[in-house]
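Yeah, one chain of the complex is gone here, protein chain that is, but the others are all in their spots.
As written, the chain order gives the labels A and B, with residue 1 at the start of each chain.
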Amino acid sequence: MGRYFAIRIGRAALTIVLVLTFAFVVLRLSGDPALMILGPEAPPEVLAAFRKAWGLDDPIWFQYLDYFGAIAKGELGRSMRDGRPAIQLVLERIPATLALTLPAFVFKVALGIPAGIYAALHRGSGIDRAVMMTAVAGFTVPSFVLALLLVLVFAVQLGWLPSGGQDSWRHAILPIVTLSLGGAAVLARFTRSAMLEVLGQPYIRTASAKGVPWHRVVISHALPNAAIPTVTILGFMVGSLIAGAVVVESVFSWPGVGRLLVVAVANRDLAVVQCILLLVALTMVTSNLIVDFLYGFLDPRLRAKGAHA
Amino acid sequence: MSAPLVEVSSISRSYSMRSGMFGRSTAVHAVDAVSLSIPKGETLGLVGESGSGKSTTGRVVLGLEPPDRGEVCFGGKPMAAPGTQAWRAQRARMQMIFQDPLGALDRRLPVATQIREPLDIHGLGTPAEREDRARELLRAVELTPAHGARYPGALSGGQRQRIVLARALATKPDFLVCDEPVSALDVSIQAQVVNLLADLQAQLGLTLVFISHDLRVVRQISNIVAVMYLGRIVEIGSADDLFARPEHPYTQALVSASPAPGRRSASRIVLAGDPPNPAARPSGCAFHPRCPRAIARCASEVPTLSLVGGDRQVACHLVTGPQAETRDAA
């Protein structure tokens, strides 16, 4: 069990280093931040001073080491726009994002998992078909299309809800609904196929043959097994709590981390982008660790095998 | 008895098995000092339970895996190193058939195309000749050209195994290793395939290694039978004689465990314990923890195969033949 986690934590650290390296390389390759921030008309000496101030004239490998050195010390740099610490800018936005993603997560789970279980237990029934059709629709329609549709119907046509902004709880309804529907669809599909897979297993028949009433077969024999694949997708959803709302925040002009990211990328505000990426990588990696821990908890075979998976 | 086509001298093959990613690796001796000699045109049956090393032996004999020690000679010449030109030439003369014909066939191609494939790969004959050969092979396995146009999914298990057999015979091999070829088939279909294999062997003068856990089928098709336990041969001899008078306690238990209509289970020898784990091989004779007749010596000393009379060789301290007796007397 100890080794199982040691390996996973090692892998998590490696993932974070790779993400940071990727962010470093892509952003340095995609344009000169000095030009982006100061504009093409800036005099050359101003540009040079800017580059010197931000260390942009150092050799690239030096910048790379410096970058990791700084991160290791907890210095995530300052925004090139307004000079404030990047981490502070990002942290300010997190509550706004969580205000959307946390309720959406709850709705996804509350809607998707029971729908998937129900559909699997009543396979082929009208309700199964309806759930699956809704799920496929929710799965295939991109979130910006769904968002615009919802705005069109509830904001423009019916005028019930605001189309954007962050002034009251009513402003949060459409973004949350947009986020929930897609995720619930994905969860419903996953849960349904996991349940169907499990219900077809010989041990389910064994339980029935023992005389275990059907509802108990479902609850104590099928669900614990179906939970194993479902946890994977749940972990992914937890991982995207911070940065999973980029599109939705943009459409509804919601001032969360996602919108900050979009603006920072457009402006080549390196420190802010890196800071967000680090945060995203950390949440993803943490949620993966939680998933691995849950696997070990749910599946005794993994516990015994240790590092095999 | 004609000269041996395949001569296996003291081959060993071990795998390293790791428990976990950073776990200590242990060597698993899948095959340990196995020697076999298969006369041309005859069939050697290999029997044993899971973990006995019978499939690995088949793969090493066929040159699919190199032995760690020992040597396999084919037609009097040692097997060339895998991947070389000489190895490919030797390999074209030998083929293998597995238990699961569906896994061995490509579901997206008509079966006649798959029978022709080895000919296409080796560029044997003109396209028209290959077409004819494929039809001839279909006939040889008692199927029609109409079957050839079908996809594997549209054939029954027995028909698929015939297709696999036809494809194996396409390059006119001398030597065929069959690994549990009929185990997945129903009894009546199994009989069809066993009869077919025997007929083809007689017609084409094939030399066979027939690997199976089913003693009845093995006896039906084999001239010589080798019984394996944990990577070693514990008994070898001519098929009829070996099953009629098994000498090794393990062979006796296997034969007595094979259920027979008309016999009640009263006389059955039931061995205690699970089939052995190749990763934790007992000392001395690997069979001693389950052996009803084991003595102290069995736990410490590995018995070697020795002739006990006729062509029978047995690896057991308790079974002594004329040779062993003379040695003791001397």
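Throughout what follows, a residue touches a chain if its C-beta (ideal position, glycine included) is under 8 Å from a C-beta of that chain, and two chains touch if they have at least 3 such contacts.
As a convention for this text, contacts and distances are computed from a predicted model.
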Seminar exercise, completed: In UniProt, the chain not displayed here, chosen among "Aspartate carbamoyltransferase", "ABC transporter ATP-binding protein", "Ligase-associated DNA damage response endonuclease PdeM" or "Phosphate transport system permease protein PstA", goes by "ABC transporter ATP-binding protein"
For this session: Could you tell me which of B:219, B:248, B:288 or B:312 touches the chain that is not displayed?
Result: B:219
Problem set entry | Contact partner of the left-out chain, one of A:69, A:165 or A:224 | A:224
Problem set entry | Residue of B:158, B:181 or B:278 in touch with the missing chain, whole complex considered | B:158
Exercise. Which of B:70, B:275 or B:289 touches the chain that is not shown?
Worked result: B:275
Problem set entry | Touching residues (missing chain, whole complex) on subunit B | 49-50, 156, 158-159, 186-192, 194-195, 198, 213, 215-217, 219-220, 240, 243-244, 253-265, 268-272, 274-275, 290
Problem set entry | Touching residues (missing chain, whole complex) on subunit A | 124, 201-203, 205-214, 220-221, 224-225, 228, 298-301, 304
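Quick note on the criterion: only the chains that are shown with their structure count from here on.
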For this session: Could you please state the distance in Å, as a whole number, between where the Cα atoms of subunit A are centred and where those of subunit B are centred?
Result: 54
